[in-house]
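Omission of a single protein chain aside, the complex is shown with its protein chains in their original locations.
Letters A, B and C name the chains as they come in the text, with residue numbers starting at 1 for each one.
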């Protein structure tokens, strides 16, 4: 077995998949390594909202990145279907960011102004208008912001679509294979050491979500990431309850293509524990009932968790390592990994090829982190 | 294949299992037929409480039957273990019937008097005393009744234990085999017609829970049963939260041997639909939290339903058919099928052997039902 | 709840779904009743081959029906996607009917002649040519017949697509609801009696697969059906092993859109038992290995069974009851229920509407069966 590759991707989630797919499309011979199962962590657990406007502040540097990424999904859905036969279940029925209080409504006003300045539109609705769009919305809903372009996909299918398409383009994918450490020579990355031996490449991308920290800490760089557990559950309803996604900061309801509704998500920082607690389910149910009372008549399907990677300043890392040439890092997407995966795949492929990405990356650089001098002597 | 048996049991739940076990022990050649999977309906779904005192009114004719049955569990656990190696997970740590209101406490007073007159004891506790026994009980608990002898078992294991033990004693058990109709000759039962042909016996016992109605209605007897859906869920906790079972009429918490707690059960009459609804889970969680607040920190395991067989007067049927000799009926145990299964097994085996059971069966006779004349002309 | 409908469909499999969908499209108010779970029996278990030519003798009256039905799948896939969002995962990559012996090859020659006379084409390949198409085929393959138009779908998705689309068009669907008996008046059907009460309609269609027998036998008609168990399993492979479906009479390999391969199916007549036996898996593996040796390197996913409805002469029943007006029967599709479902849906909707179907139904009539006189006196 030839163990030298043009690039090695560490991590088999949606970010790793997107990068492997883009590199493979550009003709590179790629190896992707996953320590457990593909899409087994945050990527497989996400509800799949593409909430560029619903979730993000118009003033955040993430906003432009998110808008650009959201615009890629239409073509991507076709491309992945052709390459791998995987349907990412893109739904473009918009999102309703819903207000229950006057303060929520004022917030919507502010958000909408920022969006408008950034070239996006959003429609402000009264409670009644919102219920005309979505008749199952509760009477407690006093207003809403309709975001036409904020669609949604199946998160596990998206991850799978990237990975299967990469594989169809020649990428080698290995599960249950853990990278123990990175290999360096003369300030350049040369490969990885795993529990099944060494693999060599002059390009290594670490996309391990919050589990990236450990590997990168060997290089003297502290990523300062922390895990944020999110709990979700899904419901089946006889007739469809919703057309658009219903969003509030504390709870959202995402009507999937197959008739299920995903209700998410709790925000439990600083734990890697992947248990679903009764408290998580109970609080989500209480919240969801306030938004759409008839959801309680739905059939329980199942609950699950994901551990999202958060950074100290809330912005992802998309950069080459400042001290080790050829070592790239793409992580810290928190709740926006699904939304940001298409653009992240393109950006990182550009960086690896030595091209300048079309996007301004200054906010996502690693130079905002402290680092120790000379940590590795290999 | 010889298709003649000493007795045919229709139904592979805990009642059918108990009867097949008793008949096999007495040397009869038994055939048991189950239309789906063994213990696949109410028997496998039950929480396994042996609440003779917690659940039953001292004045009910069921009370004496339940007391007698409860007393059989100790020896039965050993007997089934020896015969089949199945552990029914008997726990004899008592039950706390808990009061949240003054009215609940008055009710306890009344119950205790009836029990005392019937030869049972029960200990009345203040809220503080209850919390001394079970420190995780909420401050809202103002009193409790401690029922030392009301234990619990694993319901699926009990059903399995009866069935495996019957099998070890020679009983033939067939799944996915549906009885289409009963066969008669000269006012006597002669066997059954199934989707895999006929099986002959001069003794047929119908133990099909609420699904018994259809088969028996052919004989002109209306059992007047109705289904009552019950939803449950289970929780895992790191450290044990409870020693005894906590009981209120609307919600109970049963701490199983393996560390899980089963929380049950909703009461949804007149539906055969086996879906778990969000509403069911949500209301149980709200109720359980009031009793033991820290249950919310537990880990969600899963939810399920059972369809219990209820009769118009709330009493089971344990009798031979008034018109057809050799046709026996044992069903209608509602929420007490697990508790009543040992005595039901013995009683029905007595009736089939033509012996007089030691228990007064007058309240459980079929002669309290109307019937059509001459329904069958075969 | 208004309990009167334009039509009642008994059975929630692919045939019941197809009929409910067609009736709903034509503006009828339909009720569909399923005794267990939707698509829970044969429909959910099928491998989804559309083997009009691979499976059927050119001389069989089924052949024309199958050809016509197969031609409907392209438009149907789009129609169900629009109506319900369900992707039936149609794959139109043809089928290779593979020969291992000289006798197989002679058989192919005969089949091809019959097909040609019936207006279908098929390409005869040498072993080498077959391996050029499918390089993983074993050297033992000495020839093949390439059937371009024999595609495949996801069987559970097809059933779901029909059912969800019917539901979106207003059809009421109920699970866990068993029809105990049919209701008649003056030689006409008037409705059904179920475990949740009566539902009225002057059109009732029985589509209960092999479980139809019991209900229909009440009318004095003996359907003479018998169950044929089929066992299957599925495999995951890293890279795709196959493009087309590989077919032999004893074993087929169906490469699904999501990368799994379904290997089927055993033929075990006269049992309703739904267990997967080791023998079933073992014999399928031995057979599959002969066709595509590298399948053994694949990852085991799971195994399951389906109980297919077979008739004495191997032809389905598609007809109105000879004695009871308004009572329709559509069952007995054996291994071809998926393939025949689109045309069956249209035919039965025509019959119910009193229209003459475009297809010659003489071979599928019920008048080929014996019947008792005057069985019901209601």
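As a working rule, a residue touches a chain if its C-beta (ideal position, glycine included) is under 8 Å from a C-beta of that chain, and two chains touch if they have at least 3 such contacts.
None of these values were measured; they are calculated from a predicted model.
> Touching the left-out chain: which of A:105, A:274 or A:294?
A:274
> With respect to the chain omitted from the figure, which of B:69, B:136 or B:167 is a touching residue?
B:167
> From the list B:20, B:86 or B:100, pick the residue that touches the absent chain.
Going through B:20, B:86 or B:100 one by one, B:86 is the residue touching the chain not shown.
> What residues on chain C make contact with the chain left out of this view?
Residues 235, 275-282, 285-286, 289, 295-300, 303 of chain C touch the chain that is not shown.
> What is the set of chain A residues that contact the non-displayed chain in the whole complex?
For chain A, the residues touching the absent chain are 36, 174-178, 180, 195-196, 210-211, 213-214, 217, 227, 270-275.
> To test your reading of the contact rule: which positions on chain B touch the chain that is missing from view?
85-87, 160, 164, 167-168, 173, 238-240, 257-259
Definition applied: only the chains that are shown with their structure count from here on.
> Average the C-alpha coordinates of each chain, average all protein C-alpha coordinates together, and give the chain whose average is closest to the overall one.
Per-chain C-alpha centroids ranked by distance to the global centroid put C first.
> What's the distance between the Cα centroids of chain B and chain C, rounded to whole Å?
40
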